[in-house]
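Note that this complex is displayed minus one protein chain, with the remaining chains in position.
Coming up: chain A.
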Amino acid sequence: MSGLTARHTGPGPAAGAEDGTAARVVDAAKVYGTGDAAVRALDGVTVGFPAGRFTAIMGPSGSGKSTLMHCAAGLDSLSSGSAWIGGTELGTLGDRQLTLLRRERIGFVFQAFNLVPTLTVAENVTLPLDLAGRRPDAEWIDALIDVVGLRDRLRHRPSELSGGQQQRVAVARALAGRPEVVFADEPTGNLDSRSGGEVLALLGRAVHDMGRTVVMVTHDPVAAAHADEVVFLADGRLVDMMTAPTAGRVLDRMKAFDTKAFDGRPAGGGGTSS
């Protein structure tokens, strides 16, 4: 387990862009629809996710968290601005290149329905590698399986697992290819606090023991407290950031969204972390 850190190869924390971010968006805007029905889901967001760190994205419902994550991960394209994974600008890539980039450099954990129902746990974990025709690193996968604690469930189908177990498999899958960045959209949203805690601990270990970069969208201040830093979105804009968060501080910050209408554009454009 501790060997994970030592043995990891491939793009590590140093493989990001010169500014030390594994992923970033610059002046990102995303508009859905046209004319009167247009919704600015992202409105000039600039943010970098530092390599080797665990970043949480928070904000009220509809504030653009998922949109930001999708655009940063190459699942969706920006209306204007640019998105980068390491030194690669996503806007310049075609569908096939984006697919290959996702498969090789990014891992995903969604809120639910993370697993292919026809595949076993083991097959789900190695799915991105199998799709790429890459030979899985047996020791690494083996170690991962132990970390997520699913050794006795390898031959099972997703439908035979609990929600928490399914999410742990998803985390293992996200890490199986040793991606530069793991994006997780409310990975604990469907879980009770204990299962959620296990999943968050796993993500934390991926960052601190294995040197991965994790970006996680969450609603839960307790979950956000596992992160190294938190960025806050409101109405499609970056409104605040917090380093070394605690659940209490995050909760207080969130409450502020509910009580007072937000005004102005603080920290606009300067949302890089130190």
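FYI, a residue touches a chain if its C-beta (ideal position, glycine included) is under 8 Å from a C-beta of that chain, and two chains touch if they have at least 3 such contacts; residues count from 1.
The rule is simple: contacts and distances are computed from a predicted model.
A.B. asks: Given the options "ABC transport system permease protein", "Succinate dehydrogenase / fumarate reductase iron-sulfur subunit", "(2Fe-2S)-binding protein" or "Catalase-related peroxidase", which would UniProt use as the protein name of the unshown chain?
C.D. replies: "ABC transport system permease protein"
A.B. asks: Among A:24, A:53 or A:70, which one is in touch with the chain left out?
C.D. replies: Of the listed residues, the one touching the omitted chain is A:70.
A.B. asks: Of the residues listed, A:103, A:156 or A:219, which one is in contact with the missing chain?
C.D. replies: Counting the whole complex, the residue in contact with the absent chain is A:103.
A.B. asks: Considering the whole complex, not just the chains shown, which residues of chain A touch the missing one?
C.D. replies: Listed in rising order, the touching residues are 70, 75-76, 95-96, 99-100, 102-104, 107-108, 110, 113-119, 123, 127-128, 130-133, 159, 173.
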